[in-house]
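Note that this complex is displayed minus one protein chain, with the remaining chains in position.
Letters A and B name the chains as they come in the text, with residue numbers starting at 1 for each one.
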Amino acid sequence: MADPMKIRATLVGDSTEVRVLMSHEMETGQRKDAAGKTVPAWFIQSVTATHNGKTVLSAQWGPAVAKNPFLSFKFKGGAKGDKVQITWTDNRGEKRTDEATIG
Amino acid sequence: MITMLRAALAATAVALGGMLASPATYAQAGSAADEIEKYRQALQDGNPAELWEARGEDLWKKPGGPKNASLERCDLGRGPGVVKGAYAELPKFFADAGRVMDLETRLVWCRVNLQGMTEADARRSPFGSPERKSDNEALTAWITSESKGVAMAVSLDHPKMREAYDVGRAIFFFRGGPHDFACSTCHSEDGKRIRLQDLPNLTVKSGAQRGYTTWPAYRVSQGELRTFQWRLNDCFRQQRFPEIEFGSPASIALTTFLAYNANGAPFAAPAIKR
Partner (left out) sequence: MDRTLLIALASFSAVTLAGCAAMRTGADEAAIRAKAIDAMKTSFKEKGQAKLDRLNQDETQALCSQYAGKELPKDVAATIEKSNLASIRYPQDGKLVGDWKRGERIAQDGRGFQYSDDPKGPVGANCYACHQLTKQEISFGTMGPSLYNFGKLRGYTDEMRRYAWGKVYNSQAYSACTNMPRFGHAKILNEQQMRDVVALLMDPASPVNQ
């Protein structure tokens, strides 16, 4: 089970700024281990963000994104106390969803 | 607007690599250093050290070990359970243990004495890898984060602290091994660098402050959070010395020397480094 994400959502003027840290190895599939064996690719493939159940961001990722990725984005609207939910799915089908309250 | 910061940074790094490989004149060494500085600045946003901090806070509060006890009664020097500002006063002489301890050594002590772990279990995996995460790194990340902004205030009032400082200083200047290296080989002059890596002068206040207060740090090149014990361990590896043992007397003495020299500076870690 992957570690929880660290999500911060803040209202700035009329938009919400969201900053997310994800805990993930993000293996490219290019690296070799000490024994010379290729480490299989293992990376987050899709990320979605919802605000009060409505999708505000949907992204397709690849193995070029660094380990423990940091994502920051803004969307219009949102009010203090609203929920922002982030979900990622990796190429092994593992999934993680975390939630933050807009402050 | 979407910023996939670290993906963009990877592109910067590739561009830098290309630049380093191309023929260049003296002037460009300066601009390469400037570009690296920009890269370091860009890294400051979204430090993954926070992931370790979150895990560490959990480990601190969650009951564990054979006694199924949490670490919340652990005395880091400011009384049982006081975490705020504790790291800025470490290392410290602990009367209950009868010796000087740095944070990482103290955590082993608490895990043995409060949680009932064996010394060997508490000392296992001080430094993590993707295959095996380190509780020490997570706990250290969280506890040090609770001293962010607090001025370093290590006291040498206790004679054992004074002794640790003196011994640490002697180890700092100890030259040995096939290459005749000491800590001081790289860290006792201002404005020097190895390749393009700037080296802090740890024998003067400003350098010690800059060096000491920015550990632990998330190392982007390793994708791991590294503690001060790790920093010493890896320096001695590059010095061509044998391996310094985690929490050993020499490493605590050296930490005491460096931490005391950093006194007065606001603690600024967990940081992020290349």
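Criterion: contacts are C-beta pairs under 8 Å (C-beta built on N, C-alpha and C of every residue); 3 or more make two chains touch, one makes a residue touch a chain.
Everything quoted here is computed from the prediction, not taken from an experiment.
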Check the whole complex and report which displayed chains the hidden chain contacts.
-> B
Checked against the full complex, the residue among B:N113, B:S188 or B:Q222 that touches the missing chain is B:S188
Where chain B meets the chain that is not shown, the residues are 20, 23-26, 28-29, 32, 156-157, 159, 162-163, 166-167, 169-171, 173-182, 184-186, 188-189, 191-197, 199, 203-205, 208, 236-238, 240-245, 248-251, 253, 261
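Note that only the chains that are shown with their structure count from here on.
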In the complex, chain B touches chain A at residues 1-7, 9-10, 45-48, 50-51, 54-55, 130, 218, 220, 223
For chain A, which residues are in contact with chain B within the complex?
-> 3-4, 6, 19, 21, 23, 25, 57, 59, 64-74
